[in-house]
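A single protein chain has been omitted; all remaining protein chains appear in their positions.
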Amino acid sequence: MRAPDILLSLLLAGLAAAFPFLVNAYWLHVMIIGMIYAIIAASWSLLAGFAGQFSFGHVAFVAIGGYTAGILAVSLHVPLPLGMLAGIVAAALIGAGVGWTCLRMSGPYLAIFTMAFSEVLRITIVTENEITGGPGGLNVPQLFHAQTDLPYYYLILALLVVSVVGMMLVLASRWGLFFRAIRENEQAAAAAGVKVTRFRILACAIASGVAGLAGGFYAPYIGILTPDVASQDQMGLVVAMAIVGGVETLPGVVAGAIAVEFMVEALRSYGQWRLVLFGLLLLLTMRFARNGLLAPGWLAIRRLAVLQGQRLIRGTAD
Amino acid sequence: MLDYFLIQSANGIVIGVIYALIATGLTIIFALLKIVNFAHGELYMMGGYFGYYVITLAGVPPLPAVVAAMAISFAFAVAIERGLLTPLYSPGMERKSDYGILITFGLAVFLRNIAIIIFGPFPLRPPSFFDGDLVLGGLIISYDRLVAAGGGLLILVLLIFFLNRTVWGQALNAVSQSRESASIVGINSERMYMFAFGLGGALAGGAGALVAPIYSLSPSMGLVPDTQAFVIVILGGLGSVSGSIIAGILLGLSENLFIAFLPDPNRGPSYANAFGLFIMMLVLLFRPTGIFGRHHAAME
Partner (left out) sequence: MAMPALIETRGLSKHFGGIFAVDRLDFAVNAGELVGLIGPNGSGKTTTINLLTGHLKIDAGQVRLRGERVDGAAASVFAARGVGRTFQITQLFSRMSVIENMLVPGLARAHAEKRVVLGEARKHLEFLGLASLETLQAKNLSGGQQKLLELGRALMLKPEILFLDEPFAGVNPYLRDEIIGFVKTLHEAGRTFVIVDHDLDAIQRLVHRLVVMSRGKKIADGPLAEVRTNPAVITAYSGV
């Protein structure tokens, strides 16, 4: 990490820690939701942007994480933290299974397959209402018995930092190199000795597990889980966040998710128009700024910071 | 019981023809632009509403309204193509497949939600083509369904004629075979892409207008056909209109029979959509790259 990165990270950390004391309860809630989406969008970026698997079924794993934790807590009285852990494991395992199933698919075929998987899961949740609560939703107990959202805020902040930094470390490692090699050219990757099967499944498992984590947190935080978490509109929102942020930079995606969520809330009085607007945002970003809106901005700021730093150093040396 | 089976079969064939219409549009777009249109179901939905408003606002009778809906859908699709898809044709464009997936996916989200605002979330139902039912022994089928199936078949027959017997149809075919050689013989391939997307939109829109009196219109009605059409394209063979027709009818039939024979009556309708999706997942498992021998192309 370069000096400006460290500085910016410290600044952000300070801001994040102080955030709950700067805003009212409503915006704190919006921030928490934004951070949940940030985890989901970042994990989708790992899968789509880096490993090249454009899944439109990613929100299914949010549902799997959430419903696993919720059903275990409601039906079997399993403690929530344990249920959340089980949700992560279930999402990762099922993700690996889906990844294995669509090993020979790519591009639109994989997109359609995962979309179908997600819809089948959603329909199953709607139909099997004795276990899942059906369309009316599943009431999930609270994680904390506090008056405010403060404990939730710090927990999701920690989860966000851990999961995003963890994924960034994975992407910077040789695993990340192999993910990208497979994305670029599967055949060449195999000829280069990359175990394509293993790494494709691995990418699915990691991304799905992280999505499951987000679902596991979402369920007790909101308190009611509906099949809508796995809807195609949710998927659209996640894709929009990642694309606006810049799908190949995780910090950009995190910023994109939080920014879009704040926009959605700011436009609350416009009701349904919000969904239209971010659909439009996704279209315009794809059409006119394919690398995202935020990532290039972030890079520009960094470049400027580096430049200033160099000038500073040169200045003192003179 | 036999009657019930007959009725379900007839319903299956009707919806199968509609699926085939949607799928042939998807195939034509696929064959020319080399992208999967993830917003195809939304064009179907829009076509339904176009038909509805042509009837209710302009007072056009239901049958001509289908033709009007197709014309409007054509123009609508061309506008989308001009606005969003032209980057696909520039030679310097990278990752065209990704762009095609994401831009049409975004379009689908956008159209679904703007439809809720413009048309409202509640189901709308245009007037019937003809009131009443045809009764043939145990088989009872509404005239609306007959018109939908008959109209759909007529459009498909005209389409086959158009593709095989007219200059424009042959130009479409030439561009789908090879952009380069088509441009050598003087075909403007960009105009063909525009036309293909418009045609695909018109077919989907026509399907939407035809089923509107049967199933009612709702902004989310395109979600299922979105994926269904894809199954049909894969089952029936890319670029094969007749394959799409057969596969469409088979899929419609099997879905309706699935509902008829599922032992749990509460779950049947709910799982019927899942059934079609499930079939598609199976199809993809066995033909994971669809119809292309893309593997070979990459190998050479």
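So that you can tell them apart, the chains are marked A and B in the order they are listed, and the count of residues begins at 1 in each.
Everything that follows uses one rule, which is that contacts are C-beta pairs under 8 Å (C-beta built on N, C-alpha and C of every residue); 3 or more make two chains touch, one makes a residue touch a chain.
Computed from a predicted structure; not experimentally measured.
When the omitted chain is restored, the residue from A:89, A:177 or A:222 that touches it is A:177. Annotation: of A:189, A:219 or A:277, A:189 touches the absent chain (contact as defined above).
The missing chain lies against subunit A, touching residues 174, 177-178, 180-181, 184-185, 187-197.
Methods note: only the chains that are shown with their structure count from here on.
Separating the CA-averaged centres of subunit A and subunit B is a span of 32 Å. Every residue of subunit B that touches subunit A in the complex is listed here, in rising order: 35-36, 38, 83-84, 87, 97-103, 105-114, 116-117, 223, 227, 230, 267, 270-271, 273-274, 277-278, 280-281, 284-285, 288-290, 298-299.
Of all residues in subunit A, only 54, 56, 101-102, 104-109, 111-113, 115-117, 119-120, 123-124, 126-127, 187, 232-233, 236, 239-240, 243, 272-273, 275-276, 278-280, 282-283, 286-287, 290 touch subunit B in the complex they form.
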